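Take a look at the structure below.
Here the complex is missing a single protein chain, while all its other protein chains stay put.
Let's turn to chain A:
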Amino acid sequence: METMIKDKIKQVKKGDQSAFEDVVAFYQNRVYQICYRIIGNSHEAEDLAQEAFIRAYVNIHSFDTRRKFSTWLYRIATNITIDRIRKKKPDYFLDAQIKGTDGLDMYSQLPADQPLPEDEVESIELQNYIQEEIMKLPAKYRSVIALRFVDELSLNEISEVLDIPVGTVKTRIHRGREALRKRLRHV
């Protein structure tokens, strides 16, 4: 898979857009998940993931093909997501509160044509609850948690993506995991 992506990236570097289509298709869910875990809102996550891919395309010439593409892509995605949080207006939090009261928001945001058996509702509510608990952590913890559990990045890779020392990554993962343990123990 890595070599396939490498070849595609080389084509993209030559300006081939159709090769980039395959790259997007391959990474879209993981980038979207990372953005979602950090921002906690599906619309914004989509918007951010899209922007991440566009930036990756525009700046592809600055990507060193000897390195791992996913690391570079995730770095773009986490950077723009954290930037967005910094610029955010406080009215967003009203939205979050509404979500907490009924948990149906995600449900209504799902595409209508996706089949949704009754027994899945509970797990979606559970997932919403997990995300809410993640949102209570500071953003810098959320980005570490997102990278660690979406694509199971190693501590070294996370340190590279976020440009922070491995020791810091370790501390944040430990603390984040411990905090979530306390909050999710009753689930």
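Keep this in mind: a residue touches a chain if its C-beta (ideal position, glycine included) is under 8 Å from a C-beta of that chain, and two chains touch if they have at least 3 such contacts; residues count from 1.
Here is the rule we use: contacts and distances are computed from a predicted model.
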Per UniProt, the name of the complex member that is left out, chosen from "Lipoprotein", "ABC transporter permease subunit", "Acyl-CoA dehydrogenase protein" or "Anti-sigma-W factor RsiW": "Anti-sigma-W factor RsiW"
Option from A:I5, A:A49, A:M135 or A:L162 whose C-beta touches the chain left out: A:A49
Residues in chain A touching the chain absent from view: 14-18, 20-21, 24-25, 28-29, 31-33, 36-37, 42, 46, 49-50, 53-54, 57-58, 111, 123-124, 126-127, 130, 134, 145, 149-150, 152, 155, 170, 173-174, 177-178, 180-181, 184-185, 187
